[in-house]
Each structure stands twice: as structure tokens, then as C-alpha cells.
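One protein chain omitted, others in place.
And then chain A:
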Amino acid sequence: MTGVTLKCVDKDFGSTKIIDNVSMDIAQGEFAVFVGPSGCGKSTLLRMIAGLEETSAGAIEIEGRDVTQTEPAQRGVAMVFQSYALYPHLTVFENMAFSLRLARAPKQQITKQVNEAARILKIEEQLDKKPSKLSGGQRQRVAIGRAIVRQPKVFLFDEPLSNLDAELRVQMRLELSLLHKQLGSTMIYVTHDQVEAMTLADKIFVLRGGVVQQSGTPLALYDDPANQFVAGFIGSPAMNFLSATVSAVTTAGVVASIEGSDGQSLEAQLLDTTLEAGQKVTLGIRPEHMHICESGLSTTVEMTENLGGVAYLHARLMGGQKIVIERRGERQSHQDESISVWADPKHVLVFAQDGQRLR
């Protein structure tokens, strides 16, 4: 069954198109993540689903019901804001009970539901406190608790972890994941942090300029990006992009010589290509797919980031193009050393001049 469906949705602010013809299907119980850089329209899209922004064109359905013109409160959604948006003059209990009290629910039911949510989130001790007396993490829990109490069909999260410190963010990320398993509700989560997207999502939607660039499971997006933007956005450190010129087309793919590298080239596997020799392309190789070898692309290591289990060598090719090489268990710094690197043709992605992936 479908959880949330968007059909050709548009959002205009004056003459500016913020969301451009977005269609998507999010299954019931799925954890969907909208990810993209600042200003890509991900928060606007979430607010449109919540009903906080009007939809200029298209339709939004929640569990099969068209809610495009429905008031926010009647959509069956609950939202967790980046600022938490806790009512500062009310206690934690009153904050969580707010919606039920407005709906004139019986007192017993209110107490039961709030206590249940507080138990799930381990904030029973905080119920009598005002938000100003809570830490960032506790406020975040209260905000989530307020959403749980409403028993919504869809949970909406607008960058909920961005105000927390790094350690707490990792902890809350895990808890959100567990909460999703426990409640089994549809959740839509907005973030600009691709690590959050990769770790939380069943399905990621990558947005840029109000357009969905690609959607799919985190690994599908990582392994098989549809364009250069998605390839660069998903994964940390980011994929290496090298400007190159096709020097030969073979049955297995292409050979492309790296710009400014004195004819040094890399091979890439392509199934079907209309590429011809002399055409300019961009090669994409993930840092973990760059290997040090006897003969290959000559590089000079400029800096090494050693994280213990893994090291990132920041190097420069002959023509000045930068690359990052991931080395598991590396202990040497290789600082200012000249090394040769190579990548397996099946891990070398090819992008056309317009950024589209060639397969």
C-alpha cells in the first residue's frame, strides 16, 4: 500500500519555480529521505506534504486520499522541526498533550498516550519540566514525542538533528532508526547530510534545483548514480572526477586519456556507447576504488589524513587534477611521494559533458 504519493507537484514563489514537476511514491512504513544541498527545495517539499506550504500544481496523496487542499491538521501527519518548535510556556507533558487537548480527548486517554510516548523516548522524568530546562537531545525527544502522541500516518522530520553536537547526532540517528522499526510508520526525513541519508533511509530522493535527480535505495544510489551530481553528492569523501578525452573505443568500453597527464589513460567499462574518439568526458572513481600500483597514473601525494583504520591520501595528477585515494590500514604518510594509481575498469564511471551517466 502506498504511504505518500506526489503527482507532478509544482511550487512557485512568484516567477521562481522552487519545486518542478516532482512525482514520487513512498510505500507505507518506508523511511524516505530527501537529501540535497541548501536551497534544493527539500524542506519546501516536506512542508508541502505537511500542508504548511500551498501546492501550486499537482496532487499530494496520503494513503490513497488526496490531501492537496486539506488543512495541515487533517492530513494525518506530524512534523518534527529543526528548531524543535516546543511551546516554551508549557511543560513537556503539556507540549506533548497539546494536540489531544485541542481535540478534546478524554483526560485518561491523554495521560495514557503521553506516558506511552514518554516511555518509548525515555523522557518520563522530564514531563514536569519546561523546555528551557532541557538539553538539546531531550528537547529533540520531546519534539518526537509530541509527534508520536498524535499517532500520525506519516512522520515528517525537517533536519531534526542539525542542532545537536556530533556525538548526540550519531546516537539520535540510531534511535530514530530503532523508533522507525518499533512504530512501523511512514517517515519522511529531510537532511543535507548524506551520511544521515545513507544510514537512515530505505529510499533516498536526491534533489537539486527543485527536481528529483534520482531515487532509490542508499546502495543503489552509491553504486549506480544516474548523473554526476548524485555521484558527487552521495559518498564521503566524494567521488573523484577527472576530465578526460576518449582516445579509443573498444568492445568492452572506452579508453580515456586524462587531461594534462601526458597521454596517461584509464579504461572504463561501458555496455552501450555512442562515444567516439576525441569526445570529452568526465570519469568518476570512488576513493576506495583507486589502487596504488607499479604503473598507472602518476600522482604526487600532497597530504595524508590518517583516521586509524583508514587513511585518505590527497594527491595531484600530472595535469593538476586532484584525487583522493582511500587506503585501509595504511600506516605510511606517503607525503610528497610520487605514486602510481589505477582503477578497475568496472569501477570507472563515465559521465557525458552534460553530467549524465553513460552506461
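In the analysis below, a residue touches a chain if its C-beta (ideal position, glycine included) is under 8 Å from a C-beta of that chain, and two chains touch if they have at least 3 such contacts; residues count from 1.
Here, contacts and distances are computed from a predicted model.
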> Which listed name, "Putative glycolate oxidase subunit protein", "histidine kinase", "NADH-quinone oxidoreductase subunit B" or "Sugar ABC transporter permease", is the one UniProt assigns to the chain that has been left out?
Replying inline: "Sugar ABC transporter permease"
>> Which candidate, A:T5, A:T44, A:S99 or A:Q126, sits in contact with the chain we can't see?
In response: A:S99
>> Out of A:A78, A:M187, A:V254 or A:A343, which residue would touch the omitted chain in the full complex?
In response: A:A78
>> For the chain not shown, which residue from A:R65, A:H89 or A:K346 touches it across the whole complex?
In response: A:H89
>> I need the residue numbers on chain A that touch the omitted chain, in ascending order.
In response: 50-52, 71-74, 77-79, 81, 83, 85, 87-89, 98-99, 102-103, 146, 150
